[in-house]
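As you look at this complex, bear in mind that one protein chain is not there, while each of the others sits in place.
Naming follows writing order (A and B), and every chain is counted from residue 1.
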Amino acid sequence: MSEISAEQVAHLANLARIALTEEEIEHLTTELGQIMQAVEKVSEVATPDVVPTSHPIPLHNPLREDVPTDVLSVEQALSGAPEHDGTRFVVSAILGEEQ
Amino acid sequence: MARAALMDFDEALERFEPVIGLEVHVELNTRTKMFSSAPNPANDEFHGAEPNTLVAPVDMGLPGSLPAVNATAVRYSISLGLALGCGIAPSSRFARKNYFYPDLGKNYQISQYDEPIAFEGSVEVELENGRTFEVAIERAHMEEDAGKLTHVGSTGRIHGAEYSLVDYNRAGVPLVEIVTKPIVGAGADAPALARAYVATIRDIVLSLGISEARMERGNLRCDANVSLRPKGQEKFGTRTETKNVNSMRSVERAVRYEIQRQAAILADGGTITQETRHWHEDTGTTSPGRPKSDADDYRYFPEPDLLPVEPDPAVIEELRAALPEPPAARRRRLKAEWGFTDLEFQDVANGGLLNEVAATVDAGASPAAARKWWTGELTRIANAQGADPAGLAEPAHVAELAALVDEGILTDRLARQVLEGVVAGEGSPREIVDARGLAVVSDDGALISAIDEALAAQPDVLAKIRDGKVQAAGAVIGAVMKAMQGKADAARVRELVLERAAADS
């Protein structure tokens, strides 16, 4: 299971939207293989009868009341933007389609 | 792009059986968003706000921000699930759907994946032709909407755009996605069923009051899955998913188009590509989006920022008890109560005017009068304006108008003028009658003096009447009506003219 190919790493980088260099892919392929081999240890005890825990402290909190409160001003919303037109964020042309 | 070959619809249905599946997204009209307390633009109160003015940190994925589930959105979702006949999960969970897109502030969508809040239901759907179907619901789950992209460039479409603008006002709007099980057996009615199903969902959410349900605003959106299988074959064919079909009429057209397109390919020995397709309203066609691929690896996992949703069973029962009557049952009841023929009832229902007629009847009008005004004059005005007749006038005003006619204060013709004033927002019918002085002149003295004037101008008329040519009275009646600016009862004028002829002889 821990055999990871450079193609796989390149695919993962694409899913994660990181333009890794060839050297990085090569380096990560080796490292990921080693790390995965170490972490696969979990399968030794993760038997079907064990219930997974996704939240460490079980809680039952009240949900949020439907009352408008938090809202940023448009200046605040745009304040960190690399590019905007005064009301909206500007991005370069999109290759893919809407989901 | 070459235009796809289409098979004749009837021929396609002779050779293939269509299987459809529908995914409807409903934007809830809560006051705040699904996961933030920013105002919700899918609520009429906040609709039309300037870009990026309805945004809290989590809606634009600011570092450090966290989602917080809206209690009302959960209640609405439970009500909708119950109205769809679904079971409500004692514990359901949010999950992250991971994909990069600039309209998605966090680059993941918080949705529900393996544990939806509502599951396994069914809805009775009545077609325009009166046929009814039970549509099985697989699930209804809560999620958040994405922001809005505007593509700027030569075409205004995504391809060929030079850059795009992003507005996160819509990001985080509460959505319920309702997914049907595959619908088999509709045959040639499949396109009409798809339309009627969406109309039924619209009726349900409107009766619950949980969505503004305006398709033109995207409050209600439909993705239509269509596949064909050769008649007699058990296994489903490969399906396509046509995205974001945003009117009732388009839903029907898109399903019909896909049936014809796929039939042509299959009959030609070709295969259907499993893909997303886009509906083009202008050409009435669909075109391929990207094929399904491993880029669709959404890496779902339970949303660690949120706890499971565990509604109080007592609240569920409270919401169940408060459910409105299901649309199909309500239709049957109203039709019986109103005493309409099948055709009369379909005229109302297909015009989307059930609620308006019912409210008008509740306000005191007779069912016949309510039907007449809504499907007649109001629909005519709406068509002329390119608007929806529902919402053109207050049902109470229509009822008042009908009462004025019944009381003899207005003739039909005057009533139509008053109605135009109502639509133009001039006030209630009585106010308009007063303001414009439109009431029927019932004072015989005023009518007689007008008749005298008309007779003086056309002295031969009385003689003709006495000769038995009663239709000659028409010329005088017309002149009197003109002189009274239409505010006279033509029948009374005629009576008076005939009386006069008899008296003078």
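In this text, a contact is a pair of C-beta atoms (placed from the backbone, for glycine too) under 8 Å apart; a residue touches a chain by one contact, two chains touch by 3 or more.
We take it that contacts and distances are computed from a predicted model.
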| The complex's invisible chain, by UniProt name, from "ABC transporter permease", "5-oxoprolinase subunit PxpB", "Glutamyl-tRNA(Gln) amidotransferase subunit A" or "BLUF domain-containing protein" | "Glutamyl-tRNA(Gln) amidotransferase subunit A"
| note | Check: shown chains touched by the absent chain are A, B
| task | Identify the residue among B:281, B:297, B:434 or B:499 that touches the chain left out of the display. | result | B:297
| Touch residues of chain B, complete complex, unshown partner | 57, 60-69, 96, 98, 100, 102, 105-108, 164, 166, 168, 294, 297, 299-301, 304-307
| task | May I ask you to list the residues on chain A that touch the chain which is not drawn? | result | 1, 4, 8-9, 12-21, 24, 28, 31-32, 34-36, 38-47, 50-57, 59, 61-64, 72, 76-77, 79-83, 89, 91-96
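Convention: only the chains that are shown with their structure count from here on.
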| note | Whole-angstrom distance, CA centroid of chain A to CA centroid of chain B, is 39
| said: Taking the touch rule as given, give the residues of chain A at its contact with chain B in the complex, in rising order. | reply: 11, 14-15, 17, 54-55, 59-74, 77-78, 85, 87-94, 96-99
| field | Parts of chain B lying in touch with chain A, wherever the complex brings them together | value | 30-32, 36-39, 50-57, 60, 68-74, 99-104, 146, 149-151, 153, 158, 161-168, 243-244, 276, 278, 289-290, 294-295, 297, 299, 302, 304, 307-310
